[in-house]
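My questions all concern the structure below.
One protein chain omitted, others in place.
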Amino acid sequence: MKTAWITALALLVTSALAQPAAAQTLINGAGATFPYPIYSKWFDEYTKVDPEVRFNYQSIGSGGGIKQVTARTVDFGATDGPMSDDQLKAAPSELLHIPTVMGAVVATYNLPGSPKLKFSGDVLADIFLGKITKWNHPKIAALNAGVSLPDQPIVVVHRSDGSGTTYIFVDYLSKISSEWDKKVGRGTSVNWPVGLGGKGNEGVSGQVKQQPGALGYVELAYAVKNNLPVASVKNAADKFVAPSIASTTAAAAGAAKSMPDDFRVSLTNPPGDEAYPIASFTWLLVYKDQPNELKGRALAKFLWWMSHEGQKYADDLLYAPLPTPVVKQIEAKIKQITYQGKPLLAAR
Amino acid sequence: MKPRTRRAVNLLMSWLAAAAAGLVVLPLLLIFGFLLWQGASAVNVDFFTHLPKPVGEVGGGMANAIVGTLILLVLAAVLGLPVGILGGLYLAESRDRRLPWLARFLADVLNGVPSIVIGIFAYTVIVLPMRRFSALAGAFALAVIMLPIVVRTSEELVRLVPASLREAALALGIPQWKVLLRVVLPTARAGIITGVMVAIARVAGETAPLLFTAFGNRFWHQGLDQPIAALPLQIFAYAIAPYDDWHRQAWAGALVLIGLVFVVSFAARLATSGRFTGVR
Partner (left out) sequence: MAVVAAVPRVEAQATPRNFGDQVLGVVLRSAALVLVLLVLAMVAAMVHASWPAMRAFGWRFLTTSTWDPVAEQFGAIPFVYGTLLSSLLALLIAVPLGIGAAIYLAELAPAWIRPPIAFLVELVAAVPSVIYGLWGIFVLAPLLRVWVQPALGKTLGFLPLFQGPPYGVGMLAAGIILAIMVVPYITAVSREVLLAVPNTQREAALALGATRWETTRIAVLRYGRSGLVGAVLLGLGRALGETMAVTMVIGNRPEVAVSLFAPGYTMASVVANEFAEATSDLYLAALIEIGLLLFVVTVVVNALARLLVWSVGGPVKAVRE
């Protein structure tokens, strides 16, 4: 009978702990892993701005974000790759894409001495297609005069899990190399011709770090935090640009003039001398017409704060802040969020 | 075989068995060592009492995840253990024709289903109709994962209770049902508890099924029908991030998780120790 008493006690304690905590409004969101660090920073800071609301964001992947916001199991979604027309049609009502920050996808490698390398888009495409297999291939040497490249096979590392980072990278390769576009194409998961698959940005950077001769692609933050060398890539203006916060923001500035109204744009290979060619927005997905007034207003207010005060947190966490022209366009978009037809955000 | 040969074989086998035990323990020690080396520094009071903090800020912790895991485990046990133990008892004792065979077969099959598939099932069956993620959905997924382990272990251990024990009880005129509940089950109890503990240890560390059910929560949960934090989810989120501080917290989280299971396991054994620890 000891068993029975202890079980009862355990159940009692647990049910006591299971009582709801304070009754703030909880707003749930799900989606991309890439912006998780800055979203968690924002949502934490925002509790000081508005103590009545709690934003709970979980990173289950861009696809997960799109699926869950479409199924309305969460209040907002987040994605590294814009939704397709079919996906938007599948949603119960109109979804808005709101850009939040920008990220850069970098080529990182493991070579003795960690030399600074330069790549062009077609060389990268050829490597990932399996056409260039050794580090001292003439095409690579031509771009990197003065660097002694070893006679070693290139160990290609890509993502095994579906990911927005992959989408950005293959989107770029598809634009540069028609062979890539035909053979492999774009997607969050693709049929890689060669290479090992690592799980997550962490898996790829870990793999590259351990494997001599490896070449992989990761988000900038992972390369920096793991002290991995990053390559400069030739952009549309034929300049070799190193990935950095400045060159990422420059990529968006170039695209701002031709920004579509719904923000669903690819920023890879943009015009501009300073632009880094493999960059992208990451977006939050919210319904234009919010089902709940309290949550809807909180969301709209947060989006406003995010695109203004929130941007100052981006640099430290290695994200590129939005360029000013884009912020102006976002303001107009946020004002379009309504509850039962009435805009939620009063004129600012 | 000459006696000397037999003794030699005996000695050899004893050494091999000891070596096997050593090899089994070695990776465990390596992994524990790795966790301790990487994460011990991050296990402090803050860890147990504070909510997660964003990157770059000191003092973050996993208090909500620790409580969340406890709640999920208790709920999963409440859902899964009765069906599991009674199911095992059924499989061992029943004289029915087809149901035992089918149930045993399906239990073995269920054991091999990847936890993510079970998570997807729980998502389809509980989260979608409820239109929200919840601790209940998470506990359901975990209970389903526990089920085959508990059922099969219970069945095997009950089978091993000697028939002489049952016959003695029956000969005294005790009705069948009392024999099962008061003689057979208590005799097999220690073994069943091991099976239960292994099952709980298994689900305590599961991440994939919780991604689409319990979902995770940066804050304290607000009810069992709301998203809830859990240690494996938090560990996973931190382990795949680029920040060293978060990595350390991930390792610390793993240490705390193992510690949690240790405590639960210990308490369970304490509660059920006693007279019946198997016929030796």
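Note that the chains are named A and B in the order they appear, and that numbering of residues resets to 1 at the start of each chain.
Basically, a contact is a pair of C-beta atoms (placed from the backbone, for glycine too) under 8 Å apart; a residue touches a chain by one contact, two chains touch by 3 or more.
In this text the structure is predicted, and so the values were computed from the model without any measurement.
Only one of B:M130, B:L160 or B:L270 touches the absent chain when the whole complex is considered: B:L160.
Which of B:A40, B:L102, B:M130 or B:L270 touches the hidden chain is settled by the complete complex: it is B:L102.
Annotation: of B:I126, B:M197 or B:A241, B:M197 touches the absent chain (contact as defined above). When the omitted chain is restored, the residue from A:V190, A:A251 or A:V265 that touches it is A:V190.
Contact with the chain not shown here comes from a single listed residue; of A:S120, A:Q207, A:S232 or A:T248, that residue is A:Q207. Although one chain is not displayed, chain B still touches it through residues 6-7, 9-10, 13-14, 16-21, 23-25, 27-28, 30-31, 34-35, 82-84, 86-87, 89-91, 93-96, 99-100, 102-103, 105-118, 120-121, 124-125, 144, 147-149, 151-153, 155-157, 159-164, 166-167, 170-173, 175-178, 180-181, 188, 190-191, 194-195, 197-198, 201-202, 204-208, 211, 231-232, 235-236, 239-240, 250-251, 254, 257-258, 260-262, 265, 278-280.
Although one chain is not shown, part of chain A still touches it, namely residues 60-64, 66-67, 84, 86-87, 153, 155, 160-163, 184-192, 195-199, 203, 206-207, 210-211.
Assume only the chains that are shown with their structure count from here on.
Note: centroid distance chain A to chain B, computed from Cα atoms, is 35 Å. Across the interface of their complex, chain A is touched by residues 52-57, 67, 70-71, 74-75, 78, 127-128, 131-133, 135, 211-212, 215-224, 226-227, 233, 237, 239-244, 267, 271-272, 274 of chain B. Within the complex formed with chain B, the chain A residues making contact are 2-3, 6-7, 10-11, 14, 17-18, 20-23, 26, 28, 30, 33, 36-37, 40-41, 43-45, 54-60, 64, 71-74, 200-203, 205, 219, 221-222, 224-226, 316-317.
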